[in-house]
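Take a look at the structure set out below.
Missing here: one protein chain of the complex. Every other protein chain is in place.
As written, the chains take the letters A and B, and residue 1 is the first residue of each chain.
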Amino acid sequence: MKVSGFWIGIVLMLAAGFVLAGVADNQFLFFAGYVILQGLIMAVAWNVLGGFTGYVNFGSAGFFAIGAYTAIALHQFAELPLLVLIVIAGIVCGLIGLGTGYLTLRLRGVYFAIATLAMAIVFESLITNWDYVGGSAGAYVITPAEVPFFDSFIEMMFILMLVLSLICVAVSRYLSMSRMGRGLASIRDDETAAECMGVPTLRLKLISTTVMGVMMGVAGAPFPFFVTYINPLSAFDLLIAVNAIAMPMIGGTAVWFGPVIGALLLGTIQQIVTVTISSELNILIVGAVLIAFVALAPRGIVGLFQDFARKRREGGK
Amino acid sequence: MDASLFLNAIAAGILLGGFYAAVALGLSIVFGQLDIVNIAHPAFIVAGSYLVFALNGGFGLDPVIAGILLMPIFFAVGVLVYRVYYAAFERTGRESLAGLAFFFGLMFVIEVLFIIFYGVDYRLVEADYIGKQIEIGLVGIPWRMLVPFCAALVMTGAIYLFLSRTFLGRAILAVSQDRLALQLMGADPVKIKQIAFGIGIATAALAGALLIMIGPVEPTIGRLYIGRIFAIIVLGGMGSIPGTLVAALIIGLSESIVTTYIGPSWAPTVAFGFLLITLAVRPQGLFGRL
Partner (left out) sequence: MDANGRLLDVQGLTKRFGGFVALNNVSMHLDPRERLGLIGPNGSGKTTMINCISGALFNEEGSVVFRGEEITGLPAFKRAELGISRSFQIPRPFRTMSILENMLVPMEYAAWGRVDHATHEDRAMEILALVGFQDRARENSGNLTQVDLRKLELARALAAQPDVLVSDESMAGLSSSEVDEVLEILFKLNERGVAVIMIEHIMRAVMRYCERIYVLDAGQLIAEGTPEEIQGNPDVERAYLGE
C-alpha cells in the first residue's frame, strides 16, 4: 500500500506541474518553481551521502558548477540536445564524486569533507582560467524563443526540472528503503561495526558519493540555459553551497523525505524573501537557521514532528 | 632562466610561506590536537582583518599592534564558541556530522555579517612601511611581506615554546593522546580544550592583521585559505607545530613558483594538489604519527 501511495504522489505531482503549465500565465511562477526544484535536487543529492552515510560534502557548489560547465562546454562543442547534456554532466560529476571518494574515503570522514571543500575552490580557479567556456567573463547561451508542446522555454525548463527532481526523490527513496539503505545507515552509525557485520563499507560509500555527484551534476547542467548567462561567480554561488546542506539539516537527514520538506520550505521562503529583502540577508538567515537547527533540533523538522507525535501518544495513554 | 626572476620567486615564496604558517597555526592546534574541524577558522581570520582595518582607520594603530591587541578578545570568543560546540555536539557525541555543519553555518554567518557591514569591496590598511621595500642584490623584499613573515615566525615560535615547555601546553598536547592520563593529573579535559580552542582563535586575530597587510581583503577571501590551511596541516602531520611551519614554507614556495612561471590564477590549485597527494600517498603527513 505504502509503495503505491508514493507512486500515486509522484504522478499527482507531475500532473499538477502540467496543469500549472497549462493555466498559469505568470512567468515568475516558473522561474521561482525552477529555483526551488533545483534546490530540492541539490538537497536530496547531498542527503544521499551526508544524511544516509554520514559523510559531509562541502563542495556542493563545485559539483553543481561542474555540471553547468560540462553542459556549456559540450554546447559550445556541438549543439547537443539538452537531455544529452544533462546525462553527460551527470556522468562527469558522478566520476568526480567517485574519484574524490576513492582518494579520501579510506581515511576518516573529515578528510572527505575537506577535500570536497578545497575541490570546489580549485574548480573555480580552473574554470576562471578556461577561456573556451568564457573564463571569468562568463558565457552566454541563446535559448530558443519557441519550443514545441510548451507555451514558453521557461515553462519547459520548469517541467524538465520537475521530472528530474521526481526521479532524484524516487532514487533517494529507493536507496534509503532498500537493503542498501540499511547498510548506509550502519556506516553512519558505526563504520567499524558495520564492516564486521559484513557490510562492504568502501563499496557502499563509493556508490553513495557517485550517486550524489550524478544528482548534483544533473541539477547543474540545465542551469546555464535557465539563466542564459553564466560566469564562475554565479555557478559557484554561496547560496547554492549553504542551501544544499541547510535544507536537509532543517528538514531532517535520516529519512528520504527530510530534505524534500526542508527544500520546499526553505526554497519557498527564500523565493518570497528575495523579492523583498537582499540576498545577503537571505544567506545570513539561512546560516543562522542552520546553526540553530544543528544545535537544537538535530533531527530536523521530521524529528520535531516525531517527538511531538510520540509525546501525544504517550500522553494519551 | 632569468636569475633575478627565480631568486625573487624564492624570496617571495619563503615570505608567503611564513605568513601561511600564521594562518594555519590556530587550526593546527584546534584540528590537529583537539580534533575539532573548525572550517570557520579562515572566517575568523577575515574577521580579524576587518577589526584591524577598523582600528587602523579609526585610530591609526599599526596593524600588527592592533592584531595583538585583538588577541585577548578573540581568545574569549574562542572559549565561548567552544562552550557552545561542547554543549551541543561534543558532549552528546554528535560532533562529526552536526559539528561540521555548525562550523559551516558559522562561516557563512561571519562572512555575510561583514558583507552587510562593509560591502564586498576590498579593504586595505595603512602603515609607513607598507609600499616600501629593501633591495638585496637582485632580490627586492617588500616590507608588507617581511613584517608579516617576522610576526608569523615569532608567533609560531611562541606557540611552540608554550606547548612544549609549560604545564598547560603539555596538557593540551596530552588531551588528544591520553585523556585518562590527563584526568589522573587532575586536569579537566574540557577546560584544557576550551583554553586550547581559545588560543587557536586568538592566533586568527594576528593572522588577520597579517592578511590585510599582505593584500586587500574582502569578506569571502577566507575561502581561498581553507584548502591551503588544511593542506598545510595535513602535510605537516596534524598538529605538529614544526611540521606546520615546514609545510607552510613548502606550499608558499610552490605557490610562488607557480605564480611566477605559470600564472597567479593557478596558485590556489597548488595547495589542493598537495592535499590530495598527501592524502593518497602519506596521510600521516611529513612529521606525523598515524
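Here is the rule we use: a contact is a pair of C-beta atoms (placed from the backbone, for glycine too) under 8 Å apart; a residue touches a chain by one contact, two chains touch by 3 or more.
Since the structure is predicted, the reported quantities are computational estimates derived from the model, not experimental observations.
A.B. asks: Check the whole complex and report which displayed chains the hidden chain contacts.
C.D. replies: Listed by label, the shown chains it touches are A.
A.B. asks: From the list A:201, A:243 or A:282, pick the residue that touches the absent chain.
C.D. replies: A:201
A.B. asks: Sort through A:75, A:173, A:188 or A:205 and give me the one touching the missing partner chain.
C.D. replies: Checking each option in A:75, A:173, A:188 or A:205, the one touching the absent chain turns out to be A:188.
A.B. asks: Against the chain that's been left off, what residues of chain A make contact? List them.
C.D. replies: So the residues of chain A touching the missing chain come out as 179, 182-183, 185-186, 188-190, 192-201, 254.
Following the convention adopted for this analysis, only the chains that are shown with their structure count from here on.
A.B. asks: So in the complex, which bits of chain B are touching chain A?
C.D. replies: 37, 39, 84, 88-89, 94, 96-98, 100-102, 104-109, 111-113, 115-116, 220, 223-224, 226-227, 230-231, 234, 263, 265-266, 268-269, 271-272, 275-276, 279-280, 283
A.B. asks: What residues of chain A sit close enough to touch chain B in their complex?
C.D. replies: It is residues 50, 54, 56, 58, 103-104, 107, 109-111, 113-115, 117-119, 121-122, 125-126, 128-129, 188, 238, 242, 245-246, 249, 253, 280-281, 283-284, 286-288, 290-291, 294-296, 298 of chain A that touch chain B.
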